[in-house]
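Note that one protein chain is taken out, while the other chains of the complex remain in position.
What follows is chain A.
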Amino acid sequence: MEDYKFLFKVVLIGNAGVGKTCLVRRFTQGLFPPGQGATIGVDFMIKTVEIDGEKIKLQIWDTAGQERFRSITQSYYRSAHALILVYDISSQPTFDCLPDWLREIEQYASCKVLRVLVGNKTDREDRELPTHVGEEFAHRHNMYFIETSAKEADNVEKLFIEIAKELTQLVRSGHFDKDSKVGDLSPQDVSNVTLPPTREPRSEFACCSRWISSSTT
């Protein structure tokens, strides 16, 4: 019997090659996969973390960045509790696409979803996007922000742990509505956490500048 307090769905999106799969592998398996091929469709991984002594199960959906699989990947937005939007700090084009991604999120995701902007590959020498540019973008669009390196395992753990913490807090504060039967999740109805469809006004939790992260703790 697996026991856990909450189960959250976390979906990673962003251009092809920004390092989504590497981030997930680093977090779930503790490795940086060499010769990682492009993701086809959607990959799926689970990791249980402990927050304040309680087990939190993260169901991580790693989507393909390629446009061709968009109908498959978009279908996961709506049930996501957290969306991680990733760009590559050494690639301006991946940053320039962010508004397109945001439009997709607006269209398909729940308004209550926790949105996190991630600038990946901080280990690279050829940075094109200074930290403050990402930070400002996140601030403007009411998102959390963090810079990571899947290669050097920088901030990766922190990224997911903070998400788990934040989501746990949001559930406790009733953010996901009374109808989300999060509290009494039994193993057989694992995905009982139902999010309401977009009805209420836009997300209220002003946030951002928290866990901005050039310094790793």
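Some points to look at:
Keep in mind that, in the parts below, contacts are C-beta pairs under 8 Å (C-beta built on N, C-alpha and C of every residue); 3 or more make two chains touch, one makes a residue touch a chain; residues count from 1.
The rule we apply is simple: contacts and distances are computed from a predicted model.
Per UniProt, the protein behind the absent chain is "Conserved oligomeric Golgi complex subunit 4"; the candidates were "Conserved oligomeric Golgi complex subunit 4", "FAD-binding domain-containing protein", "S-adenosyl-L-methionine-dependent methyltransferase" or "Ubiquitin-conjugating enzyme E2 13". When the whole complex is considered, the residue among A:A16, A:L31 or A:I72 that touches the unshown chain is A:I72.
Chain A residues in contact with the hidden partner, per the touch definition given at the top, are 37, 40-46, 59, 68-72, 75-76, 78-79, 107, 179, 181, 189-192, 194, 196-197.
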